[in-house]
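Just below is one structure, and these are the notes that go with it.
As you look at this complex, bear in mind that one protein chain is not there, while each of the others sits in place.
So, chain A:
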Amino acid sequence: MKAIRVGPVSAVIRPRHVLVPAVTLVALFAAIVANTGRGEFDIPASDIVGVLLGGGDRTDRLVVLQFRLPRAAVGAMVGAALGLAGAIIQGVGRNPLASPDILGVTAGAGAGAVAVIVLAGEYGAVSGPLAEVGVPLASIGGALAAAVLVYVLAVRRGLSGYRVLLVGVGIQAVLTSLISWLLVKASIVDAGRAIVWLNGSLNAATWENAQAVGIALVVLLPAALVLSFPFGALNFDDDTARGLGVRIDTTRAVLIVIAVLLTATATAAAGPIAFVALACPQLAVRLLGTGTPPLLASALLGAAVTVWADVLGRTAFGAVELPVGVLTAALGAPYLLYLLVRSGKART
């Protein structure tokens, strides 16, 4: 541990806080290379690294940069956005089990997007301005509506109570059945696309998707980082935090809106990818040994986990490629169960 002072700014550097993100970055890079190498013909890892560093021959460059990299890039950015959103909500709510998926925000985004896909799209593919603006907007609208609904119904004394989680479960049930209904109404082609999308898929990822999530990350990540300075103070009860000079209501509201926007853009790009937002901040807390979920590390972990899950879904089952959301749910749900059992035992 080492303290650094530059003028009025001081910070404590712990080796873990450098080491864990560094290792995660390496893992993320490895995942991107593995993911990009996989396709109709496999490209050896060394060639991919070459292309990514600016070299490589022309065919490899075309295939990697135009066709394959978007998938990994969208995966990484979506994962980062979800990890960050989860970290924000868990930090602000002081609630290790809160996350956009459990609070119904993801389901809201999903319902909005599916409504556009099914009601306005032809053959399951919305195109033109509707695809570029309509789906993300509908998904943001749905996410915000769900968040507001949960907030109105649940929040009496902050987000820390368990009531908010249960209300989220209820809201999620309504939205999920709304989605099911839209799917029943849809033609089979629409439904097929929508269901793949609903399981969180990176199959159709393009640079446009990446751009949308990228812009959201570029704008919202720094905002979240700046606003999260009072996180430590928010860890105390509200009165103490106020006493320490934090404008808690404003800070909290803005941070939650940021988390909702991140979730919505991520969901619009790749569908609801379950449990990344719940599990990655918790993993980050355990790896770094911090009190609140560290934002940057959670985002990095989210990216690495998502891309690795995609690699696993594409390679582990032979010829069958499973959507990444199926993988994250199958891995994340047991983790949530484990957290429940553990937190139950630790409670005194």
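Keep this in mind: a contact is a pair of C-beta atoms (placed from the backbone, for glycine too) under 8 Å apart; a residue touches a chain by one contact, two chains touch by 3 or more; residues count from 1.
Basically, contacts and distances are computed from a predicted model.
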item	value
Which of "Iron ABC transporter permease", "EboA domain-containing protein", "Phosphate-specific transport system accessory protein PhoU" or "ATP-binding cassette domain-containing protein" matches, in UniProt, the chain that is not displayed	"Iron ABC transporter permease"
Contact with the hidden chain (one of A:Leu25, A:Ala45 or A:Ala173)	A:Ala173
Residue, one of A:Val6, A:Leu53 or A:Val320, that touches the chain absent here	A:Val320
Contact with the hidden chain (one of A:Ala31, A:Ala76 or A:Leu165)	A:Leu165
Residue among A:Val49, A:Ala204, A:Ala223 or A:Ala330 touching the omitted chain	A:Ala330
In chain A, positions touching the absent partner	97, 102, 153-154, 162-163, 165-167, 169-174, 176-178, 180-181, 183-185, 188, 191-192, 195-196, 199, 274-275, 320, 322-323, 325-326, 329-330, 332-334, 336-337, 340-341, 343-345, 347
